[in-house]
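Below is a structure I'd like to ask you about.
Shown here: the complex without one of its protein chains, the others still in place.
Up next is chain A:
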Amino acid sequence: MNKGTKLAMGFATITLLLAGCGKATSSTSSSKSSSAELSGKVTAVGSTALQPLAAKAGANFTSKHSKVNLTVQGGGSGTGLSQVQSGAVSLGDSDIFAEEKKGIDASKLTDHKVAVVGMGPVVNKDAGVKNLKMSQLKQIFTGKITNWKMVGGKDQKIVIINRAQGSGTRATFENAVLKGATAVKSQEQDSNGAVQKIVATTPGAVSYLAFSYYTNKLQAVSVDNVAPTDNNVENNKWKIWSYEHMYTKGTPNATTAAFLKYMTSKDVQNSLVKDMGYISIHDMQVTKDAKGVVTSK
């Protein structure tokens, strides 16, 4: 697999190089003409949480503008931010604010919030837990509570499944739940899909997922008796949520700007965004800044 990864990285690099070339030509040709004549190449790289939405929206966008070549790739929020910072891609997808990531100069990047994602704790169905207090959740992930019977569940050992260090989902969860405390060392998985599968099959397992990854094989847990629903995210009763960002470096070219406009349009936000399990940015009654301070609109 080592080889495969290298190969994939190689291909990614080539694509990025090509993307770079494409952009140069597109900015000159399309900057003056109207949106009907959009062309050139847009590459969005980064967050795997945003990837499905970006890919679907990208496909819809290119079907309207046939001359635009739009590529969406995963790679992780870190990859997205560093690639857009180095100018290798037009859009860097990220689950977290650029300000939160060390090594990224956020002042050089422009933030475009394209969706909101609610996340919440999920446990294996056999654990017998449906609601947790925020403080209990914190104690579980810091290793203070180690058995489900301590929080009203079965007499079963708690198996914590974390996301990788630096993962956007993990950062969001830890910001909202641990509030600065250090998580206990435990299993780390590198994707939502792996977490979903492992929590569903491992007795006593607990982890956290974006709402769109919830399935009936998992027990979604309420926190402080607030259910993990889109409505509760929109009014901030549910605290564990984050924006999905698309970062650009400096002023985006016409094609990229048009795509960003399309992503945030009411049309996409009310249909595609909701259909795919994300929350529309227009429905949010609050805003959150990079420091995590929430203010109502």
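One rule holds in what follows: a residue touches a chain if its C-beta (ideal position, glycine included) is under 8 Å from a C-beta of that chain, and two chains touch if they have at least 3 such contacts; residues count from 1.
The rule we apply is simple: contacts and distances are computed from a predicted model.
Think of the chain that is not pictured: of "Outer membrane protein beta-barrel domain-containing protein", "Phosphate transport system permease protein", "Protein-methionine-sulfoxide reductase catalytic subunit MsrP" or "Cytochrome b", UniProt labels it "Phosphate transport system permease protein".
Interface note: of A:43, A:167, A:192 or A:207, the residue touching the hidden chain in the full complex is A:167. Of the listed positions A:185, A:266 or A:291, the one in contact with the omitted chain in the full complex is A:185. Of the candidate positions A:53, A:81, A:268 or A:281, contact with the hidden chain is made by A:81. When you scan A:62, A:142 or A:202 for touch with the missing chain, the hit is A:202. Although one chain is not shown, part of chain A still touches it, namely residues 1-2, 4-5, 48, 74-79, 81-82, 86, 101-104, 159, 164-168, 182, 185-190, 194, 197-198, 201-205.
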